[in-house]
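Note that one protein chain is taken out, while the other chains of the complex remain in position.
The first chain written gets the first letter, and so on, giving A, B and C; residue counts start at 1 in each chain.
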């Protein structure tokens, strides 16, 4: 099927960061056409963004409810097919639910919902709806992260023994939420962000990456969360000890107060015979370590990488692809799956490799369990859904 | 002015590499809409690509001549405004000339033309046409390359003394042109590529980068070119000693037979008090070296970089932007200037910072002078236009 | 005072690793002359090593007790003045005690003793003896580690908020102690090594580095230790959450089963305005990170580093100094202090900067507290001496 999917967007109005990223990602591979949007709860702002994006003013809405209902009334060949939801966390559940139940596929920014109960419910709604659902855990979109998962899955490092994930940031080193920084404000506000700050915003990425690459699931954890900057309302730093379902151990940490750090999310997984190591600051490189043998440097765009890495790359080795391309990989794979569905075809294994509702539920459980553990005097807290 | 520019494309049919890159670059920032194309001289192939891109079949042409003439006949609000030319080098001149003379702005892949005489002529045509012209020397689109130029220009390393540029590749380590590799075939064929192989294809990039970052011009050179792989028809490796117009010295090298190398184009410029160093493999980092002081690590997306770096970045520090974004920066700046023209406004200094006809002529002169020097027994060959 | 100190050695016979390192370190700066040794409990082996080292056979002893008693009987201008103890951990206490009580200065390999009680006792013996005592926590001998401590101490990163230390190794990925590997055998044997394996051997280094660079002391910890390789008797992997006496948080990990890792001990300390980062694999570099400013790359041997870094460097910047030089720095500083004592002069601040009994006691307490925490169901275990 050779046409663009019609895309609508909820959120992403003036001052937003991630909305623009979603739009570039959707545009990158020519798989989507943005046809409508409810970009802000403030009507003038929604219109402003709609105009900037040159949308038909008739299809720029003042609320997602209006958008979903009005789009539904349009003819099948006109109305949006996929909706991207890029609002603060507190809007995720209601808007996703309404979209799915009215027949739209959903791409949702992470974390999935405001709390675990909502996430579980949303997962059921997804399953019941028969619609496709993508949760944009960006980092699993990188070709070398996919290669890492592939190498582990193939047994090339043996049974996994140790998993380390890290997400160091420094942008909240000062009390930025007291300035007019929109990003800082909602992310540190419990009523918008949920029960966790740093752990919800970026700890979930580290958690997702750890499980994705290792192919394992966390079964127990022990968290130490901190509010480092005086006056902040949610955690801005934390470390979590982890136990996995095959007996492996590990830990992750996330922080927003490591002054001078940017966004160098990292994952390392070690097994009986070797290890894999990836970090965003050198995102087209995957180190494959081997016991008593030279480390091998795997690179994006080469002939020797797996079909999972190749499928998610646009240029030959040495032309760096980055964050926007990783994000676009999720959008592209989601589009390929939506189209396969429209054509009643079986999607390829490589296309199905985008994060979904299960990742979302586990991410929300991670947040709840981490908060529970942090409050507990007991060392270990079970990771239960 | 808030609308997309209407873009046509010449070249970029099935099997092409750079055509797809141009299309992604044009799409990235929502500044262009591809409306027509003459993607291949083989009619079926042009149609195939047009269909894949979901173009109106009426506007998929069998030749660029047809496209230019037919588009010209369309009404002003429908016809293409900018044409991207992404063919092998031998088609650059004629198609650019025809496009410019018929009122279309041109984005042309490098090198500018088949030879220097054509390049000079094309530059005159550009100037006479009143149309805008961009030559896609990709690497000057990187934010940290722009920062490097800015730092040098500001005098932050003092008067420039030494300039080093390198473009190491390894993909032509074997006689790939004997296989059915389209990229290798035309790039090593004198009738398609021109008088130079490696020096024309990638040496020109190193040359352009050296002059761009240093702010200097080459006045003399001494070249040693090699055909390393037996059976190849054009140079696949070479080193060139350089003298610059302020008295500085330096060299560049380019090679396609450094087995295991990818595309790590690099530039280093040293002055009386410090130096700047950039390489594509770590493209979001600029090292600023200082005599007897610590090296400073400048990074894309930070608050402390110049307006030239900031204007050409989409995401905060630590979310890697790469080759496609650098390419897109040229397209975006070109669009901003075209639109400024349509609105009779003065473009900003940051927008004007894309490579143009002067870069193209100098690049072609570089090729001719390098070939002349390689054949000469004299050490130094003057760099004259 | 311009003469070499007379050095004796306990341990370091055939098959030992660290003994040879101590000897090179002592020799490096011409401050010591090895005059005697009790290199092994097996008499033939002690003689073998003594011969290899060209010692006077009269001064090669079959036990440390014999060495101490016989050397004591020699005239003051002949007998050893300093003794290096490089045996497995179970011998540390008795031999150090005897040496100190008989008038010899002691350089002791870490960890200080077999258990905390011994360490405290030994510290008292040191203080009572009036003799000098050095515990060779190698990594604080690196010039850039000293620079890191200096920068933190000067307040250049503000009040410390977060401390991370890591010691990843992979050499015990397999059950090496079942082969005839002497190093693996004693280090994994509770009767030789003490209650901890990995945490005692290398976790103590990470702990020492964390406290040294941050200038803080651990007050609480939460440990998760693992025996990863089946059949092993002591921990070979672990992570420890840390609380510090100024309210800062952090963690350390140490592992000997991260297949493909070598010895890349690392420390990162972050404060209110910046951070410092050092790792052994790039040991002559110290990254100084700053909030919203470029990272600065400090380098060994430069003009701009502190007197602590300069004093501990032999060659100009860019001539890499490494592990043996770091080790030698402890030996050299210890010699300078011993000599200052002999001359009744005040040692310089830079000379006094070698690890001593206090570091040793804290290291042993770390081992005991980590083991206690690992066994506890409570999250936090107080760090008490």
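Here is the rule we go by: a contact is a pair of C-beta atoms (placed from the backbone, for glycine too) under 8 Å apart; a residue touches a chain by one contact, two chains touch by 3 or more.
Bear in mind that the values here come from a model prediction, so they are computed numbers and not experimental data.
Chemist: In the whole complex, not just what's shown, which of B:92, B:289, B:311 or B:369 touches the removed chain?
Modeler: Reading the full complex, the residue touching the unseen chain is B:289.
Chemist: So one chain is hidden, and I want to know which residue out of C:93, C:171 or C:253 touches that hidden chain in the complete assembly.
Modeler: C:171
Chemist: Check each of A:62, A:121 or A:302 against the chain that is not shown and name the one that touches it.
Modeler: Result: among the candidates, A:302 touches the missing chain.
Chemist: Check the options B:258, B:335 or B:371 and report the residue that touches the missing chain.
Modeler: Going through B:258, B:335 or B:371 one by one, B:258 is the residue touching the chain not shown.
Chemist: Which of B:274, B:301 or B:322 sits in contact with the chain that's absent?
Modeler: In the complete complex, the chain left out is touched by residue B:274.
Chemist: Tell me, which residues in subunit B touch the chain that this view leaves out?
Modeler: Touching the chain left out of view, subunit B contributes residues 157-158, 161-162, 164, 170, 173-174, 222, 224, 226, 228, 237, 239, 241, 249-251, 253, 255, 257-261, 268, 270-275, 289-291, 293, 295, 376-380.
Chemist: Hey, which subunit C residues sit against the chain that's not shown?
Modeler: 2-4, 17, 20-21, 23-24, 27-30, 51-54, 169, 171, 261-264, 280-283, 299, 301, 314-325
Chemist: In the complete complex, the non-displayed chain touches which residues of subunit A?
Modeler: Considering the whole complex, subunit A reaches the absent chain at 288, 292-299, 302-304.
Simple rule for what comes next: only the chains that are shown with their structure count from here on.
Chemist: Rounded to a whole Å, what is the gap between the Cα centroids of subunit B and subunit C?
Modeler: So the centre of subunit B lies 55 Å away from the centre of subunit C.
Chemist: Could you tell me the distance, in whole angstrom, between the mean C-alpha positions of subunit A and subunit B?
Modeler: 34
Chemist: Take the average of all CA coordinates in subunit A, do the same for subunit C, and state the distance between these two points in whole angstrom.
Modeler: Taking the mean C-alpha position of each chain, the two centres sit 43 Å apart.
Chemist: Check each residue of subunit A and list the ones that touch at least two other chains.
Modeler: Those would be 261.
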